[in-house]
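Apart from one protein chain that is not included, each protein chain of the complex appears where it belongs.
Then we have subunit A:
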Amino acid sequence: MTEHTSNPAENAIVVTDLTKRYGRMVALDAVNLTVPNNTMFALLGPNGAGKTTLIHILCTILRADGGQAFLAGSDIARQPLQARQNIGVVFQEPSLDDRLTAYENLDFHGRVYNVKAADRKQGIDELLALVELEDWRHAVVRTFSSGMKRRLEIARALLHKPRILFLDEPTVGLDAQSRAGIWSYLDTLRKQRDLTVVVTTHYIEEVENCDQVSIIDHGKIIADGSPSQLKHAHGKETARVTPRDPETATAITAKFGIVQTSKDGSLIIDASAPGFADAFLGEFGSRIKQVSFDVPSLESVFLTLTGRELRDRGADEHEKRGAAGRRGRRS
């Protein structure tokens, strides 16, 4: 990000040369990142790209091997307690006490973050209303669905009025309705108060509404900017073509070069050249089953940058290791 200065006081998050290794594997490779105040920021990347590692380091529960990071002006290595007071975190897995009620979980959080009794009471009322859990105030959390738990965690992370809210894959495992709900809560909140939201996700449609997006892969930030900037800079118009026979496929490949082959056997080719449609259809129009044109989307940006489709996923080796590490992080 060149358009923002790196003054820690003016930006919600400033990260310089942050590095983390797990043994010989480099999880974060000198990551640089600047997030201005009051932005909706998305960290986009395939599984194992280093998103969760980055979030964990910023939340001060994992120590970096090198580099610096400032949260709302506090150095996370030197003033971790101050940095923590300014952030709210929603982890991938629930971290509620499921034997306590919704109210008790929130009350616990408020006390630990030193929220005054009157503010705590008012904040709990407001936030329970925001996430539509007022009726469940005195229900034990064990009885909640995963969507309700996630909502309660978001409410909890906001109770101490943090300046930065981290959400690590907040919508994974939720149905479409709950996902939409969570985004609408966040929108409402950002209208009400100064809040920088950092969200990791691999649902690309969720990223379209963010102010700034960083794409991370193999522990490196490979692109950042607003969604439209990214589309301009890296997006290509592509055509998805399903040829009738292998000979046609070879011919198309020879002439246009392929960006990628889909699993179903269709080819994705660069369609950004002027007059592409005429030229292509004139030559191959009768030898293809199907063709569709994609205007630049973040999906195609991602494809261009990483050579992978975001949805081609399944927990790979790296992510599994991360998950195991999360369970027993003590050794």
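Of note:
Everything that follows uses one rule, which is that a contact is a pair of C-beta atoms (placed from the backbone, for glycine too) under 8 Å apart; a residue touches a chain by one contact, two chains touch by 3 or more; residues count from 1.
We take it that contacts and distances are computed from a predicted model.
The unshown chain of the complex is recorded in UniProt as "Transport permease protein", chosen from "Ger(X)C family spore germination protein", "Chemotaxis protein CheW", "Extradiol ring-cleavage dioxygenase" or "Transport permease protein". The hidden chain makes contact, of the residues A:68, A:85 or A:253, with A:85.
Checked against the full complex, the candidates A:13, A:72 or A:96 give a single residue touching the omitted chain, namely A:96. Of the listed residues A:51, A:109, A:163 or A:234, the one in contact with the hidden chain in the full complex is A:109.
What subunit A contributes to its contact with the hidden chain is residues 59-61, 81-82, 84-85, 87, 89, 91, 93-100, 104, 107-109, 111-114, 156, 327-330.
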